[in-house]
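Since the structure comes first, as structure tokens, the remarks are kept for the end.
Heads up, one of the protein chains got dropped from this complex, but the rest are sitting where they should.
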Amino acid sequence: MEAAAAAGAVLAWLGVSLLSLADARRGLALGLVTTALGLALAAAASGRQPSAAAALAAGGAAGSLLRLRDGEPGWGLMRPGSTPRLVAALLVFLAAVLLVGSGLGVPTGVARLGAIAVALLALLRLLTVERRSPALGSGAALALGLGALGGGTGLMAAAVAAVALGTLSGAEAPGPGR
Amino acid sequence: MPWGDVALQLLALLVYPGALFTGAVGAVCELGIGLLLGGRAGAAEALRHLVGVLRELPGDPAALLAWLFASLAACGSSVPLAPAASSDGNLLLSAVALAAAAWLGGMAFSGEEGGARRLLLGQLCWLVALLAPALSALSLRPQALGAVTVPALMPVKILSGLLYLLCLPVLLGVPVEPRHGIGEPASGWWSRGGAAALSTRLRVFLWLPACGLLASAEVPPPPADPTGALRFLGVVLGLAAAAVGSAAVARRLGWSLQLRLAPPLAGLVLVAAVVTMVTS
Amino acid sequence: MSLAAMLVPPALLAAAAILSWSLGHTGVGAGRVVCAPAAWLAAGVEAVAWWWGGRVPLELSLPFGLAGAPLGVKLDSSIFALQMITLLALALLFTFQPRDPGRAALASLVGGVALGTLAASSLSLTAFGLSVCSGLVWTALAWDERTEVGATWGALSLAWVLLLWAAVVLEVVGGTSVYSAVPVTALQAPVFLLLAAAALLCAGALPWRTWVSLVWRRARPASGSLAVAVLVPLGFSLLLRAYALGAGQWPGGWLHPLLAGLGAATALAAAGRAQAAGSVRAVRAEAVPLGAGLTLLGLALGTPLGVAAAVLSLGGLGLVAGLVPLLPEGGLVASLGDALAFGAPPALVFGGWLLCVQAALEAGPVTGLMGLVGVFAWSVGLAAVARATWLPAPAARSGSPVGLAVGAGLLLAAGVGLGGLASLVAAPVASDLAPPGSHGAAVSYLGGGAVGVTVPSGSWPAGALGGAVAIVGVVLLAIVGLLRRPGREPIRPLSGVEGEPARARRSVSALEVKPLIEPPWRDLRDRLATRLRGLRVPSQYRSLVRPNAVAAAATRGRPWFWALVTLALALVVTR
Partner (left out) sequence: MTALRAWFRDPRPGWWLLLAGAAGAAMTLLCLLGRPPGTLLLPPPSRVLLAFSAPAVALMVWLAPRGDRLERLCAGLVGLGSQAVLASVPDLLAVAVLLVPVGFAVAARPGRRSLSARVRGPALAAALLGLGWALLRSPGPAWLGRLGALGVALGLVAVGGLVPYLQEVEDGEPAETSYLAWTGFLAPALALVLPFRLLQGHLLTPDEGMVVGAVLVGLGALNLAWGAVGAWRTASLAEAWRDSFLVDWGFALIGLGLFERDGLAAAYLAMLAVLGVRTPLALLARTAPAAGTSPRPLALVLVVLLAGAAPFSGFPVRLLVLRAATELAWPLAIPLLMAMALAAAHALRLARALGSPRGRDAIGLAVVLAVSLVLGLVPGILRGLGGI
């Protein structure tokens, strides 16, 4: 179980790192779905309700699919100027380790590690991004990360939030009303 | 309503020691100034001045009110044989009434604030002289203050008496400005232009209350009989003469004696009063 | 009957306000017709019901609260006196000052709220009432014109806020702020100082130019005079309440000389401003502060005589607040009105001030010196009245001759009846609030009767001698009016022997009329303000101290700023 939880946490961190390094629809969708799957795996491994974990994965997947419908086409990975985001991804993982600290010995702690890393990295991305589509993707990841910190209600709420954010259009509005 | 008391006070206000007596003593003082400074001619000048005052009086509410306030002030000081009980005296009542009367004259100082400023300064010092013994004796009854002969209070009484005498000419509107050169026509004491004319005119009503207050607050109360009344009148006239004399001498010598000496002396009186209060 | 005295007067004023407002909306401009009788009727009902009810104190508590404060009203001798003072001033103003229906309704509402506030049974309710009064008064002032409303609003807001805190501290320390239930030990010096600060701000009894002086310098004095008539007694009522809270004492003997000295300084400063004023209106604006200073001097002494004298002096203040706005700008009548307002005998103002000074003299040596300062202020005030006759009189207001006659008549009648007022109104207040045994200082005896008042340091036969002076004065003025020769300058017959035309003196401009005494600190405030405006951060530190830059970063929603603050706080709490 610990190995599964660790794998899920790492997968989630990789997913959110991919999300934070991507600027186009495919990169965002892939990052989001990876994050959701990783978090769901870690949650399930840490003894949460399997149904809630599955809902989280489904919500994340639905959100990522919906993300594919608009926004900048392509992958848009590692564009010039994304080095700070890469560094941030590493630092955030270390910060999450520091926050979880002694809890790393148990699956719950490992799952929390992944969730915290996802939430922090998604937040950082959300605070620095200017365009709609990456903002929506990061928002969904933030919701997933926060939801993964809680119990069944949190996971379900995160799934709903991810789908709800997926329904919002990622196309840039013209003029001042962007 | 005790109508008897009202009638007595009305009598006191209008006749003795009020309006009639105040006017009479004032007239005597003005004539005295005339005689003192200009002999017969001066007396004639003073008489003309008094007749002018009487002629102007009916149509001049300021003068009438000044006379009324002066009479009230006279009633406030303890005068022998006064119809109302002499225990009704109150220095503060007399002081405020006298100040009001003096300022009715002061209303004429428009355009020459110097005169009004002098009057105000003199009045403040005069208040110190009047009330410093009262502070020490914790009483405002003139006869009570006059009767005080406690050695501890004597320095305050003496100093405040001196201060009172210094301020009296200013309070009465007697000219105190230094006047260089020897000799001065007596007319200079009455008809000195319009601005001061009113204050000069009202001076006639202020002699008795101003000097009477000093007499009743500083000198032991005389017996309530005709001799006592005459003694009181003598003291009042003597004080008036002293005030006029000091003013005249100061003018002759070219000093502004009152205005120079009064403020520091007032400070000294206050210090003495405080020391007395603390020590007694 | 006491219940009627407690409830009917505010209800009458409130009803008059509603009626006047409604009539105004139907186009019937009957504001004065409705509000003036209501005020007189309220005064009558209060007086009759209080006397008929045997002058028994009454307290009425309701089961529910108002704005978080326990709701209750009480009536005792001091509240009766203060309510009558307010009502008489309001009645004068409502009767003789022109007001449109809306303004009359607002004024009547202010009066009703003020009466309710005076009768409040707890300090928190008093704070609530003062807050409402301040708001309504501000509305009335700003409705007329915008000048001088800011300072008034600021001072009154500070007053109710401080009073609110005092009430809260009392509730925390003593468990309640209900006057009759607060433990004596709960009124400690800090609470008292809060209460006193609120009272002095409200009454404008401070040694600098307060809102009381400012509102009377406005072009339209109607609302200003209303504010003074209502708020000055309200302010002093707080100090009277402090005696009730402390069982006749203030917490700490040092508070008595402190506030008495403040009162003397207030009076002297007001007199100083009056003798340097540039207009007749500015001189009159200082009449109430001068009286407030002397009233505070008497009230702070803590002796029965001091309290009684303060109540009488406050009565004079109330009538002055009602009379002064009715005075014409110039002329003999105006000067006589000014003289009465500034303490010329035998009016009530004179009697009240006389007793305040005598009480100070009797209370001890130090307070005696303060009394002497009070006499100085009094004398300078009279000098200011004389100087006011030289100032140019704007032909703006002719005043209200009938109102002036009524107001001056009331002042004189109350002055002549000082003995009766002292024994029937002031002495009971003093015995309720500052019983002889309650204060260590000299306890004075106040004898009152039809003849006058008698105190150990000297008596004033107000009824006999004062009555005689009043009669003779009125007769003399009547004779002068009859004898006045045609062609003589009608309103200022103060020409010299040579018949110098008064008009020539009237042409002297305000700038030419210099102050009688030029205090060295006259323009101190302006100099300090200039100095403060000139203060700058030294150039070498300007790069470090940049509050504007921080404010800009904070208000523009910069994420880096948020992150910085969050990290800093995180470091602080995890250390």
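Labels A, B and C are assigned to the chains in the order they are written; within every chain, residues are numbered from 1.
Going forward, contacts are C-beta pairs under 8 Å (C-beta built on N, C-alpha and C of every residue); 3 or more make two chains touch, one makes a residue touch a chain.
Values in this document were obtained by computation on a predicted structure and should not be read as measured data.
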{"item": "Among shown chains, those touching the left-out chain", "value": "A, C"}
{"item": "Residue among C:S2, C:S78, C:T95 or C:S131 touching the omitted chain", "value": "C:S131"}
{"item": "Among C:A47, C:L66, C:L424 or C:I471, the residue in touch with the chain that has been omitted", "value": "C:L66"}
{"item": "Residue in contact with the excluded chain [from C:A219, C:A405 or C:V565]", "value": "C:V565"}
{"item": "Touching residue (missing chain; options C:L62, C:A219 or C:A554)", "value": "C:A554"}
{"item": "Where the unshown chain meets chain A, residue by residue", "value": "99-103, 109, 112, 115-116, 119-120, 123, 126-127, 129-132, 134-136, 139-140, 142-143, 146-147, 149-151, 153-154, 156-158, 160-161, 164-165, 167-169, 173, 176-178"}
{"item": "Residues of chain C in contact with the chain not shown", "value": "64-69, 102, 106, 124, 127-129, 131-132, 134-136, 138-139, 142-143, 150, 153-154, 157-158, 160-162, 164-165, 168-169, 171-172, 554-557, 559, 561-562, 565-566, 569-570, 573-574"}
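Operating definition for what follows: only the chains that are shown with their structure count from here on.
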{"item": "Identity of the chain that, by mean CA position, is farthest from chain A", "value": "B"}
{"item": "Chain pair bearing the highest count of C-beta contacts", "value": "B-C"}
{"item": "Chain A and chain B, separation of their C-alpha mean positions in angstrom", "value": "101"}
{"item": "Chain A and chain C: spacing of chain centres that average the CA atoms, whole Å", "value": "70"}
{"item": "Multi-chain contact residues (two or more partners), chain B", "value": "none"}
{"item": "Touching two or more other chains - residue numbers and ranges from chain A", "value": "none"}
{"item": "Contact set on chain C toward chain A in their complex", "value": "559, 562-563"}
{"item": "Contact set on chain B toward chain C in their complex", "value": "1-2, 5-6, 8-10, 12-14, 52, 56, 58-62, 64-65, 68-69, 72, 75, 84, 87-93, 95-97, 99-100, 103-104, 106-111, 113, 116-117, 119-120, 123-124, 127-128, 131, 134-135, 138-141, 191, 193-195, 197-198, 201, 270, 274, 277-278"}
{"item": "Residue ranges of chain C in contact with chain B within the complex", "value": "275, 332, 335, 339, 343-346, 350, 354, 357-358, 361-362, 365, 368-369, 372, 375-376, 378-380, 382-383, 385-387, 389-390, 450-452, 456-461, 463-465, 467-469, 471-473, 476-477, 479-480, 483-485, 488, 493-498, 500, 505, 508, 512-517"}
